[in-house]
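Below is one structure. I have some questions about it.
Here the complex is missing one protein chain, while the rest keep their positions.
Going by the order they are written in, the chains are A and B; count residues from 1 in each one.
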Amino acid sequence: MSARVEVEERVSFFRTYVFSIDHKMIAKQYLAIGLFWAIVGGLLAYLMRWQLAYPDTEAPGWGFIGPEFYNMVVTMHGTIMVFFVAMPILLGAFGNFLIPLMVGARDMAFPRLNMLSVWTFALSSLVLLISFFVPGGAASAGWTGYPPLSAKPIYTGVNWGLNLWILALALEFTSFLMGGINFLTTTANLRAPGMSMFRLPLLVWMQITAAVLFMLSVGPLIAGAVMLLLDRVVGTSFYLPEGGGDPLLWQHLFWFFGHPEVYVILLPGLGIMLEILPFFSRKPIFGYRPIIYSTIAAGILSFVVWAHHQFLSGMDPRLAMPFSLTTIIISVPFALMVFAMIATLWGGSISFPTPMLFALGTLAVFLIGGLTGIFNGSAPVDIYIHDTYFVVSHFHYTLFSAALFATFAGLYFWFPKMFGRMMNETLGKLHFWLTFFLFNAVFIPMFLLGLGGMMRRIANPMQYDFLQPLQPLNVFATIASILLLLGQIPFVINFFWSLVKGKVAERNPWQANTLEWSAPSPPPHGNFDTVPIVYRGPYEYSHPSVPEDWLPQDRPTMPTLRQSSGQAAAV
Amino acid sequence: MAETHVMATGVEIRTATGIPTGKMGLWWFLASEIVLFGGLIGAYIMSRLGSGGWSEMAAHLSVPIGTINTFVLLTSSLTMVLAFAAADKGDQKGIRTWLLLTVLLGLAFLIIKGFEWGSEIGAGFTPMAGSFWSFYYTMTGLHALHVLAGVVINLLLFLSALMGLLRGREHRVELAGLYWHFVDIVWIFLFPLLYLSWPKGGL
Partner (left out) sequence: MARERVHPNYVAVWLWLVGLLIASVGVTTLPISTGVALFLIFAMAVVKAVLVALNYMHLKFEHLLICAMAIVPLVIFFILWIVLYPDIALH
């Protein structure tokens, strides 16, 4: 890719906003679609929580829910949040926006492929949206789509809704495969002069690890999805026992992808946290290379843990021990990262603007999510908590850490770079505290519900005698969840108001080191005035030889300075 | 520091690893395709090992036709790589000739496969006729879609070459070739897995 900067005089509306090949606009398109689906997913969560707290009553603003519709709500909430909110925002938006800027490139390696990827994603969104309106309604076999329930339309009563669900996912996978090619190639080849792999910001390392995980794990599920579609539409029996098939085959194919997928979502979130925590501590990150090696180790391990989702599936019991072992081992690299984060904060000059609050929230929430994962990963314990609300709470803690807290941290932090304006701090802080407290208020009760035996995916807990005493927990969680949804309003107001009326941002309003802050806010096509040259790593905060507490990657090497202690320091 | 890789035709491509960017992108794509077919083939192998009676079903496949088709695809790989050799020398006429042959051989493969399917379905061996047949149509079908995509790409390249648009962009022949050889390799495994795995009433 040449280093030409193209100056375009009059570009049409369509080429700027609709058919753009600029990675920054594509990132915003992913963000817009992701935020749209976040609202839909949140509404579905409301309906779910209402049905659980007040079964078979009419939800205000909607109406009667009931068991059949509940199945669809549960399914689509999961599908939407994982594939149409977390993926597009964490990878599509943050990855696309930041990777070229952070490596010092003018755009992605394949800009037109990038445009194709976001359009494929838009198409997959459209297919999923349509699936709500076809006769029979949208998919209702769980976001995991287990056969035999999903393999024969007559079992769910949903025909085209599930077929379109499969198609939407296939398109979504294709979109992110294309995106992954861009992320990896751009990071490998388009780095600015002086930007060695070990001078890359950790966010980039996390994004490319996530891309590798996705690309190497999604294949078997695409094959499996084709087989599921054939079972449904043509009448084959890949997964139907009466025809010689095996439902367990789907489970393996699904989770072989499904487990790396959760790290695909988690790692970019951790990457955002890993940029913001050292930044607001004005300290270099503790353990830059160990964090990278841990990430790679976790990535490799993520391919051999998947059957911990299947301990109670009837699979060969001899698989339980190896998978328990690998699952417990995978907690080690993540624990290392948590310790590195704490060590980074230790002794730092910490300030608490909104991005930092959300980054700290990410860390706290991730800690609880990770610890509760160990319980689930140990097969004997999982016998009791599998398919209960303990699992639900565990994965909401881990998912929220990345897809919610880290996302908000990233949005508040990079909003000036993306949109050229600052967000409002007061509304931001209000948003954080509401979200943090209410999130815990929703999901701590769920740990208790799970330990008390409440099963997943049931529409009416009151029909079980042993669950009736626990119902107040359900009601509490529901009220908290409604307040949590309302607590996002300050963010929505802040976001849209700041787009128009926020304080105009300068090039580097935060005084940060990474390369994107050397470009204008927002950067034009081609990103940089001149291609940057990189002299150092990204975490040189509070370096002793410069008066400021920050030292950008592309500031030229200073002559040797002598400190009062007589030590020479060359940067 | 950035290096540049110069094709014999003088085209320069920026790269920090020394690997041309287009080639790297294509290999990432192939990596994901390897896992896709690997997963599907693995499901087939394990399902076959766990069931009985698949050999009886597989016996209805025509080994001669499968062999001919394999030969066609192998030869198309040869013509494809010869097109690449021509591209590396900047030999436009060679590119056109060998690309055209590759397209024709690819089409031949698809036509033969189509006739094969037609006669099998006509004899009552539909995808629902048994688990072996479900896998057979899925695997050869997914493969055939990939062959079709390759034929289209090669045809577009041939037409570009014909219109003189490939000058300075000959590296695209190499990239298309990598994809085509991958599709060939998948068939190298599909052929014995489906056609040859039943010697003397075996599995």
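Everything that follows uses one rule, which is that contacts are C-beta pairs under 8 Å (C-beta built on N, C-alpha and C of every residue); 3 or more make two chains touch, one makes a residue touch a chain.
The model shown is predicted, which means the values in this text are computed figures rather than measured ones.
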Of B:M24, B:A129, B:A144 or B:L157, which sits in contact with the chain we cannot see?
B:M24
Chain not shown: contacting residue from A:D246, A:E261, A:E275 or A:E540:
A:D246
Which residue of B:L61, B:M80, B:I95 or B:A144 touches the chain not shown here
B:M80
Sites on chain B contacted by the missing partner chain, in the whole complex
3-6, 8, 17-19, 23-24, 27-28, 30-32, 34-35, 38-39, 42-43, 45-47, 49-50, 63, 67, 70-71, 74-75, 77-78, 80-82, 85, 88, 177-178, 181-182, 184-185, 188-189, 191-192, 196-197, 199-200, 202-203
Which residues does chain A use to touch the chain missing from this display?
188, 216-217, 219-220, 246, 248-249, 252, 256, 303-304, 307, 315-316, 318-319
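The criterion applied here is as follows: only the chains that are shown with their structure count from here on.
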Contacting residues of chain A [partner chain B, same complex]:
1-3, 109-110, 113, 177, 180-182, 184-185, 188-191, 193-195, 215-224, 226-227, 230, 234-238, 243-246, 249, 253, 256
Using the touch rule from the top, collect the residues of chain B that touch chain A in their complex.
1-2, 13-17, 19, 21, 24-25, 28-29, 31-40, 42-43, 46-47, 50-51, 127-128, 130-131, 134-135, 138, 142
